[in-house]
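As structure tokens, the structure follows; a few thoughts come after it.
For this depiction, one protein chain was excluded, whereas all remaining protein chains were kept in their positions.
Our next item is chain A:
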Amino acid sequence: MDEVLLRSLTPRVLTILVRRGADFAAAEDAVQDALVEALRVWPDNPPRDQQGWMVTVAWRRFLDAARSDAARRRRESLISVEPEAPDPGPAPGSDDTLQLYFLCAHPSLTPASAVALTLRAVGGLTTRQIAQAYLVPEATMAQRISRAKRIVSGARFDQPGDVATVLRVLYLVFNEGYSGDVDLASEAIRLTRQLTTAIDHPEVAGLLALMLLHHARRAARTAPDGSLVPLAQQDRSRWDTRLIAEGVDILQAALARDQLGELQAQAAIAALHADAPTAEETDWPQIVEWYDELVRLTDSPIVQLNRAVAVGEADGARAGLAELALLDTSLPRYTAVAAYLRERDGDLSRAAELYAEAAQKAPNLAERDHLTRQAARLNTYRSR
């Protein structure tokens, strides 16, 4: 059975239930029950109308739950006037699903809760799958999701939301990578793709392009032993040219609308990297220009740090170090960038020290090992 297809029904079915008067939290529980039921029943007895089947089962579950709950007696009388097994009706437009994205990215939620709720309600993942992906116990994730549902249950379902918040949540999902049973990067791409059909916004397209362009390099980013392969050393023949072409097309269409945003600018930088046949042929001057745009749009110190690297490539290590000197040394990866630029400038002993120092500060194992190897490489080389 196509689990992805099944999951893609989730937000639509959930929206239909809410439209019929179910409160969000109860509707969401009912849809999850229906999903589990579908996984059990469909392999032997696939329905012709999958969405209709899901709506019927989920609605029945919702009614059962509402009936068994004495405190909801008032609501029971409300729904008893509804037909017992309602006709699923025509498939709702994609606009309905859009509201679900906004609800799940509601500003009153913490980013972690918004991510969990989006994966569950829009993505249709089970609590267990989400818990696995984030390496926490299922009970913990269940609580995180119920809290999130309680928080947004008071929010009006038809309120227009903030696209930027939704995009940030999807980007967080994408960035989480590949741990666990569910590939969160692919899931984020699927949800963003679905979002582009519901909303016409250049930054949504920008995020999709950015994700596709990064995803295209996935196979080349790690060696078989799991160690990081830096961009310049990646085997470009392993990049997924189909994804790159799609990302570039989407980006160009977005840029043509002349409403530049942060995500489009980031995607443009990714596209310039993807476009270079070799690392040496990278169009660094143009990348610096895009970083200038990004600095203008975000004023983020991390962007300025990345810009210093690009300047170092475009105008030489000295120019990069001069840019770096203007920034706060406590920025994440500052020391790693300093090490790289020192090495390019020929100061190998200082570079080795800085690589070792950067390794101490690395936030994850792959980066720490990578930086330790860089230090070791310079130290071994110099002692010979």
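Here is the rule we use: contacts are C-beta pairs under 8 Å (C-beta built on N, C-alpha and C of every residue); 3 or more make two chains touch, one makes a residue touch a chain; residues count from 1.
Here is the rule we go by: contacts and distances are computed from a predicted model.
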Legend entry - Protein that the absent chain corresponds to, by UniProt name, given "YCII-related domain-containing protein", "MoxR-like ATPase", "(2Fe-2S)-binding protein" or "Sugar ABC transporter permease": "YCII-related domain-containing protein"
Legend entry - Absent-chain contact - pick from A:P46, A:P137, A:G154 or A:P285: A:P137
Inset, instruction - For chain A, enumerate the residues touching the unshown chain of the complex. - result: 110-113, 116, 134-137, 139-141, 143-145, 147, 174-179, 185, 214-215, 218, 228, 230-231, 273, 362-368
